[in-house]
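Shown here: the complex without one of its protein chains, the others still in place.
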Amino acid sequence: MRKVHKFTCIGCPSSCEIKLFENDGQKIEVVGAGCKIGKEYAIKEFTAPERILTSTVRVENGVLPVLPVKSEKPIPKKLIRESVQALAKVKVRAPIKQGSIVYENMLNTGVNVIASRNLEARDLER
Amino acid sequence: MNVDTLVIGGGPAGLAAALSANKNGVKNVLLIERGSELGGILPQCIHDGFGTVIFKERLTGPEYAERYIQEIKKTGINVKLETMVLEIDRNKRVIAVNPTDGLLDIQAKTLILAMGCRERTRQQILIPGDRPAGIFTAGVAQRYINIEGIMLGKKIVILGSGDVGLIMARRFILEGAEVEGVYEIMPVPGGLTRNLVQCLQDYEIPLHLSHTIVNIKGKNRVEGVAVAQVDSDMRPIGGTERFVPCDTVIVSVGLIPENELSEMVPLKLDSMTGGPIVDETMETSTAGIYAAGNVVHVHDLVDDVSTEGEIAGKAAARFGELKERENPIKVEAGENVRYVVPQIIRKKSFEQNVKLSFRVKEVQRNTSVKVFAGGENIYSMKERVVRPPEMLSVSLPSSVLEKTQVVKVVVEKDNEKSS
Partner (left out) sequence: MKDKKLGKKVKQFLEDKKYFQINSSVNDGIVYLDGHLDNWENIVELGHKIGQLKGVEEVVNDVLSNDSVKATTEPKIRLSKKFYDPILPKKADVVIVGGGVVGCFIARELSRYKLDVVLLEKESDVCGGATKANSAQIHTGVGESFGTLKRKLCVKSWPLFDKISDELDVPYDKTGLLIVITNDSLSKNIPGPFRHFLCKYLVPLPIWITAKMAKDKPKIVRKGKLLKMEPYLSEKALVGVLMPNYGIIDPFRLTFSLAENAIQNGVKIFIDTEVTNIKVENKKISGVVTTRGTIDTDFIVNAAGVYADRIAEMAGTREFTIHPRKGGTVLFDKKTDKYATHQLNEFKLPRNEHTKGGGVLKTADGNINFGPSAFEVPDKEDTSISKEDLDNILEKYATVFSYFPKKSVITYFSGLRACTYKEDFIIKPSKNVKGLIHAAGIQSPGLTCSPTIATMILEILEKEGLPMEEKEAFNPISKRAVVFRELTLEGKKNVVAEDKLYGNVVCRCEHVTEGEIVKAIHSSIPALTVDAVKRRTRAGMGRCQSGFCGHLVAKILARELGVPMEEITKNGGDSRLFIGKTKEFLAED
């Protein structure tokens, strides 16, 4: 069945409104892109949209109670919500080094979630 | 105490300025910051997109800050945290205070102001109604969630579609809340398309353009808001009111450069930017006092903020050495240009190029950015679309500005014939 999908390109301020026509996933036709970047963007968004995941995880014994984390690479968009649920169960112990792995291989994507910053341990003398 | 360069504010502008001053030969640099860590607003901006210009990477806010913080650690620049500036005068005497040192009486040779900005409040836009708990500006909400680990509410209504509001819409969803909608008073959204797609569309959060909140209801905690459509004058249209039950209102209606200290000096301010008038070296109306970053004008890219900080630091290092032009060049904002920074070009030679940063007043398609020097068109660049939320810049070789007294930046629609 022939279907149309709409995408707003995020490549540049032109924000072209792109229409992607497909027939059961085949015969993909892209209309409205102002340049090659837009066309590629629309196709990617349709076939395998990905997003960088950024969130926080709870911390034990840190100067702050939460640690910002990010996925090292983009992961499939449809896995974002579930990933966030998975991260909600994580608790890391300070001190934490930026770049260290907080969650390995998120939902079998092969992508690790890493610490976005250094986080010191809470000074026990305070 | 005496210092050579005192930098007020440890966010991206201050960090870059301190490093640059140090790199360019200033012996005694002191950086003071009121928060308990460096980075300014960056530590709470846990999303990515920072550093695409300077580092050619998409970093998160904390990652971007960490780059500069590590550099600071290497240089041994003196840093004081939890330190609040109380007073500042035109002689560059600064009174500050912190719990460890107590009262600090600092005499600086040069000052770099990098205090950033604060958020416009619900009260400033006169939203009627009750004053319950549960109303937060977007930046404050971001701080609570991303730094304090505190969750603010379950059902959220967001006023304002600027980037901070959009980012927070996604943040709330990913922390388990429901975002009923984003309401934007203008007929066009305020943030980047990227955020419209990845924060609203991805999560099916409705965006209501030409809408605003006309009432907040709640005895102790927010119980709901009344939203209404607005006309072209941004006035609510009678009969379009709708009650939206919610427990949290996020107000994301703009940033205001924080210039209380600038006004104490006093520095000359630009009423359009809300920040001090600066020249191409980021020097203000008082010799030896520089300003950089959001305190001068609100930026979109943190990379630009760092660049400004770098210029300020370099200029502070050269304080007293740079010669001034006989006749300073006035920089004007022309058609469809809201403001231009720097507002004045004053030095004989600082860098090879002078970068003019500006914002347009209205969205326009198929336009050209033009720069006129004393009436002569010295620059022209076509732009497919220009939008107020996206700052633009033009880099001009200093040589081209030799004989002029007035430089004007203009954005005009292309004629059918010429395009």
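Per-chain numbering from 1; labels A and B assigned in written order.
What we mean here is this: a contact is a pair of C-beta atoms (placed from the backbone, for glycine too) under 8 Å apart; a residue touches a chain by one contact, two chains touch by 3 or more.
These numbers were taken from a predicted model, which means no experiment stands behind them.
Between the chain not shown and the residues B:43, B:61 or B:129, the one that touches is B:129.
Interface note: of B:78, B:121, B:201 or B:353, the residue touching the hidden chain in the full complex is B:121.
If you put the hidden chain back, the residue from B:61, B:153 or B:313 that touches it is B:153. In the complete complex, the hidden chain is touched by one of B:52, B:78 or B:98, namely B:98.
What chain B contributes to its contact with the hidden chain is residues 34, 82, 84, 86, 95, 97-103, 105, 118-119, 121, 123-124, 126, 128-134, 137, 139-140, 143-145, 148-154, 175-177, 214-215, 217, 219-221, 247, 260, 263.
Although one chain is not shown, part of chain A still touches it, namely residues 56-58, 65-66, 84-85, 88-89.
What we mean here is this: only the chains that are shown with their structure count from here on.
Once the centre of each chain is set as its mean CA position, chain A and chain B turn out to be 26 Å apart. Note for the complex: chain A touches chain B at residues 7-10, 12-15, 34, 51-52, 54-56, 58, 64-66, 68-70, 77, 80-81, 84, 98, 116-118. On the chain B side of its complex with chain A, the touching residues are 43, 46-48, 58, 60-63, 65-66, 145-149, 174, 192-194, 196-198, 201-202, 384-387, 390.
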